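With one protein chain removed, the remaining protein chains of the complex are shown where they sit.
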Amino acid sequence: MAAASVIARRGKADACAAAITAHYGVTLPTGPRRAASGDVVFAGVGPWRWIATAEGADAAEFVAQLRERLVFVAAVTDQSDARLVVRLRGPRVRDVLAKGVPVDLHPRAFKAGDVATTLVAHIGVQIDMLDDGPTYLIAAPRSMAGSFWSWLTASAAEFGYDVSRS
Amino acid sequence: MRINCPYCGPRGNEEFAYLGDATVRRPDPAAEDAAAQFYEYVYLRDNPAGSHRELWYHGGGCRSWLVVTRNIRTHEISDVAFADAGDKP
Amino acid sequence: MKYSAFALLREAFRGHRGWTPAWRKAEPKPHYDVVIIGGGGHGLATAFYLATEHGITNVAVLEKGYIGSGNAGRNTTIIRSNYLLPGNEPFYEWSMKLWEGLEQNLNYNAMVSQRGVLNLYHSDAQRDAFARRGNAMRLHGVDAELLHRDGVRRMVPFLDYDNARFPIHGGLLQRRGGTARHDAVVWGYARGADTRGVDIIENCEVTGLSIVNGRVTGVDTTRGTIRAKKVAMAVAGNTSRVAALAGLRLPIESHVLQAFVSEGIKPAIDCVVTFGAGHFYISQSDKGGLVFGGDIDGYNSYAWRGNLPIVEDVLEEGMAIWPGLGRIRMLRFWGGLMDMSMDGSPIIDRTPVDGLYLNAGWCYGGFKATPASGWCFAHLVARDEPYPVAAALRLDRFATGALIDERGAGAQPNLH
Partner (left out) sequence: MSGTHRLQSGGLIDRGKPLSFSFDCESHAGFAGDTLASALVANGVKLVGRSFKYHRPRGIFTAGSEEPNALVELRGGVRREPNTRATVTELYDGLIAASQNRWPSLRHDIGAVNDRLSRFLVAGFYYKTFMWPAKFWELLYEPLIRRAAGLGRAAGAEDPDIYEKAFAHCDVLVIGAGPAGLMATLAAGRTGARVILADEDFRLGGRLLAERCEIGGRPAVDWVAEIEAELAAMPDVRIMRRTAVTGVYDHGQYSAIERVNDHVATPPEHEPRQRSWKIVAKRAVLAAGAHERAIAFGNNDRPGVMLAGAARTYVNRFAAAPGRRLAVFTNNDDGPRTAADAREAGIEVAAVIDSRTGARVTRVRGRHGVRLIDVADADGRTSTIECDALAVSGGWNPAVHLTCHLGGKPVWNDEIAAFVPGALPPGMTVAGAAAGALTLARCLGGGMTAGVTAAAACGFAIAAITQPRADDEGAAVTAMWHVKDSRGKAFVDLQNDVTTKDVALATQEGFGSVEHLKRYTTLGMATDQGKTANVLGLAILAQASARAIPQVGTTTYRPPYVPVSFGAMAGHHRGRDFRPTRLPPSHAWATEQGAVFVEAGAWLRAQYYPRAGEADWLKTVNREVAATRAHVGVCDVSTLGKIEIEGANAGVFLDRVYANTFSTLPVGKARYGLMLREDGFVMDDGTASRLAPERFFMTTTTAQAVRVMQHLEFCHQVLWPALDVQMVSVSEQWAQFSIAGPRSRDVLAKLVDADLGDAAFPHLGCREVTACGVAARLFRLSFSGELAYELAVPARHGDATIRAIMAAGAEFGITPYGTEALGVMRIEKGHVAGNEINGQLTARDLGLGRMMSTKKDFVGRVMAQRPALLDPERPALVGFKPVDGARRLRAGAHFLKIGAGATAENDEGYMTSVAYSPMVKSWIGLGVLRRGPERIGERVRAYDPVRNGDVEVEVTSPIFVDPEGARLHG
């Protein structure tokens, strides 16, 4: 998965949003939500800051194109290698996540398309809810992948889990 | 303590780093009495036992610096705002 | 009345009818030579030494609640003189010397227990920083030993040596460090001062300072106005508020620090241990409770209580160094108000207001300072010049740059 941080330049938030709409056909979220167009997703992670991801894309190409399209309106920085991303799905997912995620994930509070950046087990993560499966994506810093995995597997052990790579 | 981050929503204070008094302003270093002004800016605090405007950094979330208005006696928070007030050019 | 085993024996056979109040419930007089604001350890010790060392007995200690209701009554009781910097070390060592003779001096058993304070280190760099400190102590004539892992293991074999996230490499030990019974220190000084004529006035909050032509003339209190030639502040967490009554702004913030006690268990640890890869310290009281604590909550507060993140942090750190604590339960935790100074070190000095003196900035380490703080503050108030070991604890050091920053954390109180 290719990933890039996108930060609107000072005074260019509107222009940045317009450029993204023009090029990717999505409305850039102003809050912690995600907007997708095909495989390209923009997730709000802070004021005027997004993480753009593209499933299956070549990182360098994706970032270069993004940078070109947003030249003068946003700072674009490659983060494709910065994160471990796990996808979680299953009936007990919320129970697993409750053991570390401080954000309220109840369907009334956190819906498909919502995003949160927060701390899980002392590790900074980004959580996206994809669908009502429920399916969640969690991105953790690459260097802490082992510790994150240790927490995740310990938390899921009670319910049993399967691991697959993609 | 829960701080209602204007971007992320309410979060536990463990996600934030505290800096302190938000009412002090970095003085003009070119001022004649810059040394005295900087001494006040860096060291002297009202430390009131009531309403306090203070800087918190949402390092565990959206990375915004926030100005939180909080009653220091009761911890009641009456306002949270971005320190960087807007996307002004 | 003198306390002794004999007196106890005698009273035991008289149904304990002979015991008198440890200190009188004094009524405020209209005028004193010295008014001390704050009936914590520091204020009471100041009164005691004003009386015993300087012969000044027309003194009142004004306390807004009950004596010892502030930090003196809620600290983790650790006493030590293992400081690094020349501005601090002689002062804390003087305090340690005073602790060593305190009980005989006060005729009160404050259970000063020199059971040793062991600071663990977890890296080579930390070992060297501890060596620097230990060496500084030795240059001041203070005991300090640098232990390797094996030495630590012999002292506290139950810590985690094999599976720790931050392995224990060794420790800096001050054998003369230890603990003292916090409340007894307050009561002992109160009794000592009272016996020598000092008025201890409880439930008497200072609400105003009268200043005429730049000179203090007295205080307003919830029990009326009291005139005084000199007024000495020793109000710890309330320093900024009282100083504000004189229009002073200080390099101090009030922060909350929590402390914890476990259920009583049979003796399990016989020294004080601190964790070097976090912020955790633990010892066991003579009653059996594990007394422990960690970092300050990290935000300004006057609430006398803290929040959950630090509670979790402290207990995680406890488990991290001592995994056998898993089934031990904490019984109670509480908060105190730290007068955090901007360089983490105290201030004992005159103020810009004539006759108004300041004793503050104790952060989370002022209990151990109680005797020396009282001694030096009394000297300053009586003679208008600093006692030598406290000469560096000046208010103007923030302006001049002569800071005493043990941690090198800079002007951010919550990092000290």
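Quick notes on this one:
The chains carry the letters A, B and C, assigned in the order they are written, with residues numbered from 1 in each.
Heads up, the rule we're going with is that contacts are C-beta pairs under 8 Å (C-beta built on N, C-alpha and C of every residue); 3 or more make two chains touch, one makes a residue touch a chain.
Note that the structure is predicted; figures quoted are calculated from it, not measured.
Checked against the hidden chain, the listed residues C:184, C:228 or C:252 yield one contact partner: C:184. Residue-wise, the contact with the chain that is not shown comes from A:75, picked out of A:36, A:57, A:75 or A:112.
In the full complex, subunit C contacts the hidden chain through residues 3-5, 7-9, 12-13, 16, 19-25, 66, 68-69, 73, 86, 89-90, 100-101, 103-104, 107-115, 122-125, 127-136, 138-141, 144-146, 158, 160, 163-167, 172, 181, 183-184, 187-188, 202, 262-268, 270, 277, 284-289, 303-305, 307-308, 311-312, 315-320, 323-334, 397, 399-403, 405, 407-411. For subunit B, the residues touching the chain absent from view are 1-2, 10, 12, 17, 19, 26, 29-30, 34-35, 38-39, 41-42, 55, 57, 59, 63-65, 74-77, 82-85, 88.
By the touch rule set out above, subunit A reaches the unshown chain at residues 5, 7-11, 49, 59-60, 74-75, 77-83, 98-102, 104, 106, 108-109, 121-123, 141-148, 150-151, 154-155, 157-158.
Convention: only the chains that are shown with their structure count from here on.
Rounded to whole angstrom units, the spacing between the C-alpha centres of subunit B and subunit C is 30.
By the touch criterion given at the top, residues 7-9, 11-12, 14-15, 60-64, 82, 84, 87-89 of subunit B touch subunit A in their complex.
Listing the residues of subunit C that touch subunit B in their complex gives 240-241, 244, 249-254, 298-303, 307-309, 342, 398-399, 411-414. Contact residues of subunit A toward subunit B in the complex are 8, 10-11, 13, 31-32, 45-49, 102-103, 116-119, 124.
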